[in-house]
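Here the structure is laid out as structure tokens; the discussion comes afterwards.
Shown here: the complex without one of its protein chains, the others still in place.
For chain A:
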Amino acid sequence: MRPLVVGGEALLIELGSAAQVAALHAELLRRRDTGELGAVRDLVPAARTVLLDGVREPGALAERIARWEVPPLAEAEGPLVTVPVRYDGPDLAEVARLWGVAERDVARIVGETVFRVAFCGFAPGFGYLTGLPERFHPPRRATPRTAVPAGSLALAGEYAGVYPRSSPGGWQLVGTTDAVLWDPEREPAALFAPGVRVRFEEVAG
């Protein structure tokens, strides 16, 4: 764990792995709820870091956090959402080829995985989901699409994600969901908030 002071009121904590990020993020949420953490405006997990923004005396906070015992995240920790998916993506055949499996098996492999939202970014409600074994990490497309339809289930590297709205994107599209990923009128606005576990359930097209 390596704390880095960011300006006068933020702290960036660098960690060695996504699992450590998830564990520290869960611990920060627990301690925020109990009031032990003190005031913090934003808690932002990312690939290998957690940012605490809007804190007082980040240096002193870093020393306190360094003394914490952070337990590893339990597998079943965090709320679970199930998202219906049609496996009709234009890159399904390419992903099957990269994985060395039949197209049918892509749905099975994704469906057997319990993903976890590691962090959000790119657009409101866009979650970066981890959980696929390393042999199933496809590269990004060589040429990004100028418009990926909303609801596209996409894979790239160690991450899976669902586009909350139409936007440009270079991830491999394997399916489509009708689930509403982002609705600012809803509480919670984001279906995929950091720490949420996700299962993709196949439905007929």
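A few notes on this one:
Assume contacts are C-beta pairs under 8 Å (C-beta built on N, C-alpha and C of every residue); 3 or more make two chains touch, one makes a residue touch a chain; residues count from 1.
Note that in this section contacts and distances are computed from a predicted model.
Its UniProt record calls the unshown chain "Biotin-dependent carboxyltransferase family protein", which is the correct pick from "Biotin-dependent carboxyltransferase family protein", "Chemotaxis protein CheA", "Sugar ABC transporter permease" or "Heme exporter protein C". Remark: the omitted chain is touched by one listed residue; of A:G89, A:G125 or A:P138 this is A:G125. Within the entire complex, the positions of chain A that touch the omitted partner chain are 4-10, 12, 41-51, 53-54, 119-126, 184, 189-190, 193-194.
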